[in-house]
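Only a single protein chain was left out; the remaining protein chains are all shown in position.
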Amino acid sequence: MKYWIGAAVILLAAVGLALSGINEYFFFAGYVVLTFVVLATAWNILGGYAGYVNFGTPAFFGLGAYSAAVLFKALGAPLLLQIVAGAVMGGLLGFGVGLLTLRLRGIFFAIATVAVIFIMETLMVNWRYVGGATGLQLLRPPVPEPFDSYTRMLFVVMALMAVVAVSVARYVQVSWIGRGLRAIRDSEEAAECSGVPTLRLKLFACVVSGALMGAAGAPMPMYLSFIEPASTFNLSYTIGALGGAIIGGMSHWLGPIVGAILLGSLQQIVTVTVSGEVNVLVVGVLLVLFVVAAPEGILGLFRKRTLARRK
Amino acid sequence: MFSFELLLEAILFGVLLGCFYAAVSIGLSVSFGLLDVPHVAHPAIMVFGSYCTYLLGLYGLDPIVAGIVLMPVFFLLGVGVYRFYYESFEKRGTEAGVRGLAFFFGIAFIIEVGLILVFGVDQRMAQAPYIGTSLSIAGYRIPYRLLVAFGVALVLTAALTIYFSKTFLGRAIKAVAQDEPALRLMGANPVRIKQWAFGIATGVSALAGAMLIIVGPVEPSLDRLYIGRTFCVVVLAGLGSMTGTLAAGLILGIAESIVLTLFGASWAPAVAFGLLLIVLGIRPQGLFGR
Partner (left out) sequence: MSAILKIERVSKHFGGFTALSDVNVEIARGERFGLIGPNGSGKTTLINCISGSLRNDAGSIVFDGEEISRLPAFQRTRRGIARSFQVPRPFSSMSVLENLIVPLEYVVHRASLHTADSQGEAMELLRRIGLADKAETPSNQLTQVDLRKLELARAMAARPRLLISDEAMAGLSGSEVDEILDILIKLNESGITIIMIEHIMHAVMRFSERVVCLDAGRKIADGDPQEVIATPEVRKAYLGE
């Protein structure tokens, strides 16, 4: 119950902020941070809970973005429909890649997800309807009441999506599904022999994860009023999702939130003061450091400190 | 539009390219195929080797000489990396899957961004008398740089195949891949052997990097494309098969060349990744896998 109250508070806060007079920049940055919260949370459902690494976040995210753009260009579809389409396409991609490679060892799944990024990007680069390599300009529809700007509305939409994503992750984690996924992660063979339908559970996690990533990508074309392959399928989405989850902590739904907010804030600070590349370098170094020295992430470090204090 | 001559030229080009792909994948064939290390940073280390070759080139060193000079340095680097990986992950088991993959991904990322910070995103090329000139034979023009890469690739593949089948250490490496407990019982130290093997794989990557910059210009993000190509070759060959690497490389090279000729450059990068997915779906053990 405490969780739902907290979630409601966050949503109300988001709306309140959007209606307030804060600088527009806050919502530009906030939207990006919230996107990474969704991506890291989605990543963690398959990566943290089940132990299968997805390098292909940009493929799912980008597929969601392009699905939304195509729907908008062809039918003038409203944002909600775009998001649903993004989720459906992301889920389908998750199902396809999963069916192809989740029967094999984890590294084959990981490499297949890299392959999907490139194939998807190549497809979009060669598709004239979406503008090919140059990209597509999109004219935003008028901003609905009571928001002052489209970005503010998108901020609230993404906050809602973040709450949905985290709620899904939380449910998976505490339910029998989560236990099965953990069994798979700990020892897949023993799990299978204990009656866990490993392939089905992995596919489920992959579909849910993919759908959330696709949904997160859907508002992107509206956010930028523009879409093009290179930045959409950018590997920074991989490191943001993967890094956010690992650095934050993979075993609990709070982890990706902590990680994403940390990386998002870091990105804003470092990119503005030094450079975008240095920021990515810092994230890479942090990732390696945590993976080697603090595999339980920030949450894990916190837990150890509180346990130590109690003694 | 489509002519027999064009196809022949594409195949010829593909054979040369394929041999090159085989050579740059051999290192991964050892580190991932034999040692089971999730080495997604292999192409990044290779690209790093290309840039080192470029730097040495600025001091007048021929790329191939530079590559050979770098081999022992990279060997030591490989030994160090494997030792670190073993101590941090392999020894402790369990979560090694996610952490190992994330670790090498992080390394690849750091290398790529590091290269961008030092060299910028522009392409770099090597200088040599055989770069930029072509050989004319029977009406076909074959760029010398491809022939050089082809030659080096053949020598490298042959040398490694002989090493793994004839020398004691080479056979020990193959043995450790197949039956580690038995090796331990014979008194050999598997960790030392794996270290050595990973060192060789990395040393070979230095030469592969030199070949890479001979064959064409390099940029920091090139490692992403080569993840597809090298893993495609290694998976298609079948894990643990050294000779299969050559066959798989040729298949990829020819396939890419034909796609390039028929559909253009914007589709060629997807060939390796597409072929990889097909192999994973239809025959994940590859052509000659164990």
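Observations
A and B are the chain letters, set down in written order, and residue numbers restart from 1 in every chain.
By our rule, a residue touches a chain if its C-beta (ideal position, glycine included) is under 8 Å from a C-beta of that chain, and two chains touch if they have at least 3 such contacts.
Just so it is clear, the structure is predicted and the values come from calculations on it, not from any experiment.
The missing chain, though absent from the display, is touched by one residue of A:S67, A:S251 or A:N279; that residue is A:S251. From the set A:I22, A:L80, A:A133 or A:A190, the residue in touch with the chain omitted from the display is A:A190, counting the whole complex. Looking at subunit A, the residues touching the absent chain are 176, 179-180, 182-183, 185-187, 189-199, 251.
Following the convention adopted for this analysis, only the chains that are shown with their structure count from here on.
On subunit B, the positions that touch subunit A within their shared complex are 32, 38, 40, 88, 94-95, 97-99, 101-103, 105-107, 109-110, 113-114, 116-117, 224-225, 227-228, 231, 235, 266-267, 269-270, 273-274, 276-277, 280-281, 284.
The touching residues of subunit A, when paired with subunit B in their complex, are 47-48, 51-53, 55, 100-101, 104, 106-108, 110-112, 114-116, 118-119, 122-123, 125-126, 133, 185-186, 235, 238-239, 242, 246, 250, 277-278, 280-281, 283-285, 287-288, 291-292, 295.
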